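One protein chain omitted, others in place.
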Amino acid sequence: MPIVKVELWTGRTKEQKAELAQAITDAVVNIARTTPDETIVIFQDVDKENWSKAGKLASEW
Amino acid sequence: MPIVKVELWTGRTKEQKAELAQAITDAVVNIARTTPDETIVIFQDVDKENWSKAGKLASEW
Amino acid sequence: MPIVKVELWTGRTKEQKAELAQAITDAVVNIARTTPDETIVIFQDVDKENWSKAGKLASEW
Amino acid sequence: MPIVKVELWTGRTKEQKAELAQAITDAVVNIARTTPDETIVIFQDVDKENWSKAGKLASEW
Amino acid sequence: MPIVKVELWTGRTKEQKAELAQAITDAVVNIARTTPDETIVIFQDVDKENWSKAGKLASEW
Partner (left out) sequence: MPIVKVELWTGRTKEQKAELAQAITDAVVNIARTTPDETIVIFQDVDKENWSKAGKLASEW
C-alpha cells in the first residue's frame, strides 16, 4: 500500500513510464507518509478505440 | 464523472463499441443527471482464457 | 460477462441506480450480443473529496 | 458475486490459470458461503514494463 | 505482484476475510510461483443496492 493504477493511451514509451513511476512514487511517499517499498504503480495502456468521451470513441475524434 | 468501465470478451468490433459507448453515455446522462462531456466509457477486452466461472476457464467450456 | 462498473458521485438514489442498471443491461445485451443473466453492473459511489480533475478535488470546486 | 480479479505478470500458462481459477473458486465458495456459479475469476496479465515498485519498473530490476 | 482484488457483498466477517486472504495467498504462491510477501489481497465490500444482474439490483431480488 498504496497502489496506484494509471490508465493512459497506448504509445507512451518505457522511458516515460519509468520517469512517471518515479515521480508518482516520490509524491506518494512524501505526502501520504509511506515507504517506497510499499508503493506500487501499475500502468495500463488503453487503445483509442477502447476509450469514449461524450459518447464518441477517441479513435473517431 | 461518471466513469464506466466495460469488460467484455475479445472480439467485439469497433462498430459495436462505438454504438455501445453512445448508448451507455445517453443512459448515464439522462438518468444520473450529468453531461456528456463528463461521461467516460472505457472498454477492456478479456480473452476467454483469462475468464473463469464456477472454476472453469471460458476457453474450456 | 460482460461486467460493467460505474463510478459516480455519492448521492444518486437507489431508484436512479435501478433505472440505470436496467438501461445499461439492455444496451449491452442488444449491442454486444449477450444475455441479461450474463450481464453484471456494479456501482461505486465516490465522494467529492476523493475525486480530482486538473489537480483540484471536486469538493473544492 | 463474488468477482475476483487477479493481476499477475505476463507469462503464466493457461494450465496455471486454470488451476488457480479452480483453487480460488473453491476457497471463495467454502469460506464466503456462495455458489460456484456466482463466482467469477478474471486474470489480467501485466508486462514488467508496466509495473513499478519503489519507483523502479520491474523490467529494470 | 500478484495483486488479487475480491469484490463481495457487504456482511462477510473479519474472520472470513482473514481465512480467505490466507487461502487465496496459498493458492497464488503455490500455483503461480511467487512469494507470500509479493502477494497482496484486497477486499471490497459491495452493498446489494450497488450490484445488478440481468438488470435488477440485488436489493430488489
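Letters A, B, C, D and E mark the chains in the order given here, with residues in each chain numbered from 1 onward.
Rule of thumb we're sticking to: a contact is a pair of C-beta atoms (placed from the backbone, for glycine too) under 8 Å apart; a residue touches a chain by one contact, two chains touch by 3 or more.
The shown structure was predicted, so the numbers you read here are calculated from the model rather than taken from an experiment.
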{"item": "Chain C, residues in touch with the chain not shown (by the definition above)", "value": "7, 46, 49-57, 59-60"}
{"item": "Sites on chain A contacted by the missing partner chain, in the whole complex", "value": "1-9, 12, 16, 19-20, 23-24, 27-28, 31-32, 34, 46, 51, 58"}
{"item": "Absent-chain interface as seen on chain E, which is shown", "value": "14, 17-18, 21-22, 25-26, 36-37, 39-45"}
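Convention: only the chains that are shown with their structure count from here on.
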{"item": "Contact-pair overlap exceeding half with A-B, pair selected from D-E, A-D or B-C", "value": "A-D"}
{"item": "Fitted rotation between chain C and its twin chain E in degrees, CA, nearest 5", "value": "120"}
{"item": "Chain A and chain E: spacing of chain centres that average the CA atoms, whole Å", "value": "24"}
{"item": "Inter-centroid spacing, chain C versus chain A (mean Cα positions, whole Å)", "value": "22"}
{"item": "Rounded Å distance between chain B and chain C, as computed from the means of their C-alpha atoms", "value": "11"}
{"item": "Chain A, residues touching no fewer than two other chains", "value": "40, 42"}
